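Please read the structure below before turning to the comments.
One protein chain is absent from this view; the other protein chains keep their places.
Moving on to subunit A:
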Amino acid sequence: MSSHHPASAADGLRLQSVVDAHASLPGALLPMLHAIQDEFGHVPDQAVPVIARSLNLSRAEVHGVITFYHHFRSHAPGRHVVQVCRAEACQAVGAVALEAHAKKCLGIDFHETTADGAVTLEAVYCLGNCAVGPSLRIDDDIVGRVTPARFDEIIAELRAEVTA
């Protein structure tokens, strides 16, 4: 978002408008961070001083909140975000094995992105889909009864989709 780059200047304007739209909410910081992440896929470092200025907070305060919540990312995620549920109900029906499989198959840990940029893996604690666990969330879709084999299929589909 450096101002030397035309596309980045546009990003800057987009960021400012998201920030402005939330600045007057009570307890504005979290809704603002969510809105920025929804807009950009992550909360870029360059957004911190802009948010701080808007809410008259220090940069440290904003940084502290962003780094506290795993939900907020400071770098762009892969093309798809896959969240594995680690809550108790899913754990009771095989989520632990699913998690291990997911990490192994993708070759990454939580909060990381595959080398081809296709998938970012995240943990989540309950998707409200307990009756049909283990559950995954792929971007905005929730999938139940995910076995390791089903996981592989899903990932293959995701990869195919982007290479298509």
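Just so we're on the same page, a contact is a pair of C-beta atoms (placed from the backbone, for glycine too) under 8 Å apart; a residue touches a chain by one contact, two chains touch by 3 or more; residues count from 1.
One rule holds in what follows: contacts and distances are computed from a predicted model.
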item	value
Listed names "histidine kinase", "ABC transporter permease", "Aliphatic sulfonates import ATP-binding protein SsuB" or "NAD-dependent formate dehydrogenase alpha subunit", with the criterion being the UniProt name of the chain not displayed	"NAD-dependent formate dehydrogenase alpha subunit"
Residue, one of A:Ala35, A:Ala52 or A:Ala123, that touches the chain absent here	A:Ala52
Which residue of A:Ala60, A:Ala100 or A:Ala156 touches the chain not shown here	A:Ala60
Interface with the unshown chain - residue positions in subunit A	45, 48, 52, 56-61, 63-64, 67-68
